[in-house]
Each structure stands twice: as structure tokens, then as C-alpha cells.
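Written out below as C-alpha cells is the structure these notes cover.
A single protein chain has been omitted; all remaining protein chains appear in their positions.
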Amino acid sequence: MARIGFIGLGNMGGPMARNLLAKGHEVAVFDLSEAALVAAETAGARRAESALAATEGTDVVLTMLPAGAHVEAVYLASTDQRCLLDQLAPGTLLLDCSTIAAETARSLAQAAAARGLIMLDAPVSGGVGGAEAGTLTFMVGGDGDALERARPVLEAMGKNIFHAGPAGAGQVAKMCNNMLLAVLMSGTAEALALGVREGLDPAVLSDIMKQSSGGNWALNGYNPYPGVMDGVPAARGYEGGFLVDLMLKDLGLALDAAARLGQSTPLGSLARSLYTLHKQGNSTATQDVGRLDFSSIQQLFLAPPA
Amino acid sequence: MARIGFIGLGNMGGPMARNLLAKGHEVAVFDLSEAALVAAETAGARRAESALAATEGTDVVLTMLPAGAHVEAVYLASTDQRCLLDQLAPGTLLLDCSTIAAETARSLAQAAAARGLIMLDAPVSGGVGGAEAGTLTFMVGGDGDALERARPVLEAMGKNIFHAGPAGAGQVAKMCNNMLLAVLMSGTAEALALGVREGLDPAVLSDIMKQSSGGNWALNGYNPYPGVMDGVPAARGYEGGFLVDLMLKDLGLALDAAARLGQSTPLGSLARSLYTLHKQGNSTATQDVGRLDFSSIQQLFLAPPA
Amino acid sequence: MARIGFIGLGNMGGPMARNLLAKGHEVAVFDLSEAALVAAETAGARRAESALAATEGTDVVLTMLPAGAHVEAVYLASTDQRCLLDQLAPGTLLLDCSTIAAETARSLAQAAAARGLIMLDAPVSGGVGGAEAGTLTFMVGGDGDALERARPVLEAMGKNIFHAGPAGAGQVAKMCNNMLLAVLMSGTAEALALGVREGLDPAVLSDIMKQSSGGNWALNGYNPYPGVMDGVPAARGYEGGFLVDLMLKDLGLALDAAARLGQSTPLGSLARSLYTLHKQGNSTATQDVGRLDFSSIQQLFLAPPA
Partner (left out) sequence: MARIGFIGLGNMGGPMARNLLAKGHEVAVFDLSEAALVAAETAGARRAESALAATEGTDVVLTMLPAGAHVEAVYLASTDQRCLLDQLAPGTLLLDCSTIAAETARSLAQAAAARGLIMLDAPVSGGVGGAEAGTLTFMVGGDGDALERARPVLEAMGKNIFHAGPAGAGQVAKMCNNMLLAVLMSGTAEALALGVREGLDPAVLSDIMKQSSGGNWALNGYNPYPGVMDGVPAARGYEGGFLVDLMLKDLGLALDAAARLGQSTPLGSLARSLYTLHKQGNSTATQDVGRLDFSSIQQLFLAPPA
């Protein structure tokens, strides 16, 4: 069993920490939210009053934070002229499960290696549901041996663990996957709307395309058209799920990387334009579309009132 | 067993007619190509010298033609002041397996019904391979009872038979599916190219996305990146398969319908722009990209020579 | 002075016919609308009860109709086994001022030539205002000598007369211009919305861009942002002007031609997708955005309510 310093107890981090505890790992936690700390303590964690304090006596540090700036702040911001990386014991394994830019992940891994530490980028997919059920997918970038060392920790929280390549590769895999997902979802919504406009039953059309060459993750198990599938966000007014704002964040990571590399991403770029139009056009004074599930892009393609 | 008049013995129609014969149906054939007629005759068909002659004494007429104009010409063009529809016995079942505009399919079905004939639109997916193996998918529009009557004929040529809805609905399902397919394929190619540009192995990235939310028909079984998958067009210089020109034709059907209806299809439209750029930019005096498989869109996203 | 048979007295055709009369031409008119006929008669035209009757004793036939199908119907539909073209005196000059597909214009010109008639395609720009003021722009396709013969007639209705090339070239020039115009207008609206979102005054930003490399017809004289310019549709709730529905029609002509030729038009295609989204998303049970001026695309880019 590992001794783990866990930093970031949000919607994802909270249940991930609980799953680590449930599998018998020793977990010290830090978060800015008192409520999150209390909940983790109740589940058996040791609460700490700072990120540094959470890492004392641990051999694994796990971060699960909203964006690259937070991750850099935790590892690199100086307190007493020394940053967290300066104060960890050599050989400590760092697992950053946040979704951040691949470039940032690479420079953090370098900064860690320069201090005798080992860092893996290990962003997840599977959402809050997967975090709670312990069925997350991890896309891991970094050294293969380090991944083997991390495996028992990751397996306590997830089901599929992929080694994507060297440092940063986990973030690359995630951003490519999610950019493609945005295209699948908006393309599916567009095709369903056209079929319905032409008089087809969306459930019949979905069934045909699923078994044909139009089959894809969005259509097959996360149908965006209301009334076609039970238990998906489209069945409950697009509440919950994977938020439009998070999809926009992930598209930003992919498109920023593409721009930096001079790689053309016309469909991903258009998907971002459409998600942004969706949020701008369908938000109202009382509803922020950014807080809806990303399958709500279906709304953009619905016909005007007759 | 049915007596079938079969009109149109191209790359698809030829093997479809042979499968009908192999299952014991009685088939009379017509085509403008002497070679195609000879081949069908060798396989056991009765050859006819005109479309009308092929339909004599049959209870089913099947058309498999390149475009709507050909289908209209066969059924509606006048010879001796009467068109083919005027000369068929009431109750004859017409199966048009061509891929044409839904609007044309609907007006043909109306013209048939006005003469006591029953018409189904039944476009296929599965390509030449599926036609030869008898594993085509049929997307059928029209009356449900007529579909039951057609089922033994269709089952001699295909595996999956979907009832999409009333007249024209088969064409709608196919155009929606293929528009979505163009989006899946180009989105997949774009995501793979970005990942490779960032240093990932395309096979590793493909494997990760297949098992994540990026999974889709193009990625899972028809990978466009050379070297990732065996037995697909990408493994043989994009020869054969489903041609870029055919994808452009199908996109045209979908986008024309969308324009007529005032339905926005930004991703399908962009996919057509990209396929057209691909054909324009990568064709040379000796190679017409339109004759390559549609997964060759991958080439559009490859980095320039270093 | 010419003797002119004028067919099609709509919003454009009505004032055009009046300008011909005002310049002393002899005009016989036909339209399906009794009101339009009465108005033209009041202005001094001879009313006719059919297209054929309107052309009797004339040396010029002018058509101003909504779409290609109407133009084909007027010239090619048979009555008594003969179409209008069959019944005109050899040497009659045909001026089709409708906006139709270049392909249709070419085949009509051929059909006319085969009967010893001379046809020019001469679509206009300038809108209802230009039609009333007699300041239309004509883009003319066809023989140069015929254009000289037509010039006095065209000059009675317009100010700029361009010879675009052979038959059909007038339609090509118009569709290219209007496709570009859709791009200018939506690009201008998008840029203004971004600047305003960043805190700029739209009038100041417009003024800067007009005098810089962003200057264009839409920005310079037809500003889409409400409150920047007087006397434009944006100053009156986008009422009147050049309707979204007409822009969609013209985009359809350009994109259909591009698809037929295998020419990629990504920006024109996106503009159509955006105009269609605009119409779908902003129309309500009581307002059809298709009836608003095309500068109303600005609404698509406005921020959600704060």
C-alpha cells in the first residue's frame, strides 16, 4: 500500500481520494475547501493544512486540479524561497491527473527530473461517474517503469490504464481524444437534426446509423437527441454530465497546441466555434449553457418554432 | 422465389444480381454494357435488350443506377408515349437500390402509386465488398407490408435490413449516415495528425481513442493513418474502397437536402470543403484523388516535408 | 426607343418597367398579379394577358423572375406544342435579368441561338432601392454586340453595366460577388462583436477598420452593428434591405456551381451554415429571420444576456 499526498478534492478528486482510501492506501489530503477536507477526513484521510504538509512522509504525490496554472502554482510557487519540488524526497513519484497543456506537463516533468523526482502526466476520462465508480480511464505520459510503480495507485481509481508515450503524451492523447469527441458529438447532433427535419424518427435513424458506418461513441451510448435514450443527459434536460465549459476548456488545449505546431484542425476549430455559439445564443439571464452537458449542442440544430 | 427484372449491372449491381441468382431467384437483366450483360448471362440471368424487356413477366423490378437522373430516365422517360411505369403490371414491386435524392425517391414513389405500383427506396451501404459477399445493409423507405414482400429478395443480397420510414426515408437515412461518416473520417484523420505531430505513435493513440470516447467506425475498423491497421485502404496507398468522388456525391445529396429545408449542417459542409480541397490540392496530372478511398483525407493533414 | 415585352413585375421588375416607360420606351407587361399589371398600366404600359401576348410586336423581351424554374417555364414551356422561343421573331433580343444558375442561363442562351434569337443574362445588384432610382448594376453575359444593342434599355434602368464574358458569365459574376458579400458581412459582424466584447466602441472600431486593411463594402456603407450608422437596416431593426432568404438563395447558386465543378468554397459554405443557423436560431413563432436584412447576421454574434 502506498502513502499518498492528495492535492485537489473537487468533483473528481474527492471520489478519487475516497477510492484510494477504500483500497487501503494511506492518504493525506489538502484542498482550499474546508468542506472537501472534512468529507475526506470522514472517509479516513489525514487532513493537512497546506500542500507541503500533505506530502510529508509520502512516497506518491497526486494532484487533481482545474488547470495548468494551479498545477504550476502547487509544484513551482516559492514559499520560503523554495518550491514544493525542492522539498520532496528524491524518488518521490508525482502523478498529475489534471488536464493541462502537454507543454506544461513536459516542463513540469523536466523540473521534477532535475530534482531527482519522477513525474507522470495521467489525465483521466470517465467523468464524475467514473471517478465515483472507480472506473476512470488514465492516459499516462512518462517513463514506463514509473508507470508500473504507479499502477496499483491508478488501479484503485480506474479500470483502463494506457501508456501513451513519454512525458506529456498522456495530455496529448487526452486532448486529441476530446477534440475528436467534440466533433463526434456535434456531427451526430447535426445528422440527427437533418434526419428529423426530413421526417425520420430520431430513434430509428440512431438505430440505423449505430449499426452502419455512422456509429460512434456519442451516438451509440450518449445520444444527444431527447427521447431516444434513457439515462443520458439528453433525457434530463442536459443536466449533469460533461459540461460545455469543460469541453471548451479541452478544445482550447488542443487548438492551442495545434496553433503552436502549425497543425491545421479545421473540424476541431469549427466545433469550438459551434460550442461557443451554442453557449452565447442559448444562454439566458437565468441559464448558463456552459453548465449543461456537452450533448446539449443538439439544441443548436433544432428547427425554429413552426 | 421471385421473378426479378434487374436494371444496372455496375460494380454494385453485378454482384447483387449474381447473389440473387445464387439464391435461386429468376433474374432478367439489362445494362448498357455488353460485358456486364454477358457476365450476368454466364451467371444464369436472362439478358434483355431494354429495360422494358427486362421487366416482362416479372413481379419485382430492381434498379441499381449511378444517380437520380438515371433512375428517373428508366422509370419515367417516354418511349411510344408511355414510360416504363405505364407498362408494368399493377402490383409490381419496385425496388430502387440506387443512392439518390430523397425528394426524387418520394416523387417516384408517388408516380408509381398513381399507377397501382408499389415502390420502395432501398439504398445500400457496405460497398463492393458487401455486394460480393451478400452482406449489404439496406435502408428502406416505403410501406412496411411492401418491405415484408421485398425481404426475401433483399436478404439474398444483404444482412441488415432497416425500415427507416415512409417513401424516401431510406435515402434520408443513408445521406445522414454518410454525411456523419465524412465527419467521423475527417475528424479522426485530423486528431491522429495532431497527436503524431505532438510525438505520439498513431497506433498507440488509435488504440487509446478506440477504447475512449473518441471511438467511431472510421477509427475502429477503417483507420486512415498508414501503418496502423492491416487490410484497410490506408495500408495500400488508399487504392480501392469507398471513393472520394462517391463521398462527394453523397455529401452533395445531404447538403442539397439541408439547403432545401433550411437546416444548418456546418460540419457536413466543412467536410465537403475539405474533401474538395483534398481532391484539388493533392491530385496531379497522373493521379485523380477522387479515385482514392475516402480515408485518404488523412493526406490533407500531414505535416509538410521537414 | 425600343419596344419591350416585360415579364415579371415583382419588387424589382415593377420599378424597372416604370423606369423604361419614363425613358420613353414602349413597354408591354405580363405578370400573374393583377395588382402589378394595374400599376404598370397606370404608369403607361400596355398590359397583356400572357407572356406570349406581351412579346407581340416587340424587339426586346425582358424577364425578371424569382428563380431559374420560372425563367425556364416562360421561355421553354409548351403551349400548343410550341414554346415561347419558338414563337418569337428571329433577331429578337432576350434579356434575362433574373438571378439564376449560370448553367441554366447557358442552356437557355443555346436554345435561343438555335432559333435565331439572341439572349443575354443580365442579373442586377442594387436591390429595390436601385431598381426604383434607376441605378442598378447589370452584370452581363453573352455577345458583345448584343450588349451594345441592349445598352440603351439597360441604361434606362441602371448606372453600371459590366460585360462579364460569354453566355452565363453575368450569372457567374453575380454569384461570385454575392458569395463574397456574404463572407464580408459575416466576417465584419464577427470582428465588430469581438471588439465590442473586448470593450471597444463599435463606431470607433468601425472607423478604424474602414481606414485600414479591414475596409470593405459591408463595413464602409452598410454597417451591421446597431447604432453605428444611420439609414442602414441595422438602424431600423434590420427591416427591409437585402433579405436573408435572398442571400441564402444566392449562396445556394454559388455553392451548387462550386460542387458541380469540384471547386472548394470553405468560407462561402461556412457563411451559408451561419446564415442558416441565424435563421433557425433567431426566428420565433412571430418573426421569420429570413425576412430580415442580411446584415442581421450581427445578432448571431452578440453576447448572451449578462
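Letters A, B and C mark the chains as written, and numbering starts fresh at 1 in each.
Operating definition for what follows: a residue touches a chain if its C-beta (ideal position, glycine included) is under 8 Å from a C-beta of that chain, and two chains touch if they have at least 3 such contacts.
Not measured: the values here are computed from a predicted model.
> Taking the complete complex into account, which shown chains does the hidden chain touch?
A, B, C
> Which candidate, C:Asn19, C:Thr58 or C:Asn216, sits in contact with the chain we can't see?
Within the whole complex, the residue contacting the unshown chain is C:Asn216.
> Quick one: say which of A:Thr58, A:Ser125, A:Gln263 or A:Ser295 touches the chain that got left out.
The missing chain is touched by A:Gln263.
> So one chain is hidden, and I want to know which residue out of C:Gln87, C:Ser107 or C:Asn160 touches that hidden chain in the complete assembly.
C:Asn160
> Against the chain that's been left off, what residues of chain C make contact? List them.
Where chain C meets the chain not shown: residues 102, 125, 137, 139, 160, 162-166, 168-169, 172-173, 175-181, 183-184, 186-188, 190-195, 197-201, 204-205, 207-209, 211-219, 222, 254, 257-258, 261, 263-268, 270-271, 274, 300-301, 303.
> For chain A, enumerate the residues touching the unshown chain of the complex.
248, 252, 255-256, 258-259, 262-266, 269-270, 272-274, 276-277, 279-280, 290
> Name, in rising order, the residues on chain B that touch the hidden chain in the full complex.
Residue positions of chain B that touch the missing chain: 266, 270, 277, 279-285, 289, 300-306.
As a working rule, only the chains that are shown with their structure count from here on.
> What are the mutual neighbours of chain B and chain C in this structure?
A
> Rotating chain A so that its CA atoms sit on those of chain C: what angle is that, to a multiple of 5 degrees?
With C-alpha atoms aligned, the rotation comes to 180 degrees.
> Would the interface of chain A with chain B count as same or different, where same needs over half of all numbers used to appear in both copies?
same
> Report the inter-chain centroid distance for chain B and chain C in whole angstrom, where each centroid is the mean of the CA atoms.
That gives a centre separation of 38 Å.
> Roughly how far is chain A from chain C, going centre to centre by Cα mean, in whole Å?
Taking the mean C-alpha position of each chain, the two centres sit 51 Å apart.
> Counting in whole Å, what is the centre-to-centre distance of chain A and chain B, each centre being its mean C-alpha position?
39
> Could you list which residues of chain C touch at least two other chains?
Answer for chain C, listing residues that touch two or more other chains: 266, 270, 277, 279-280.
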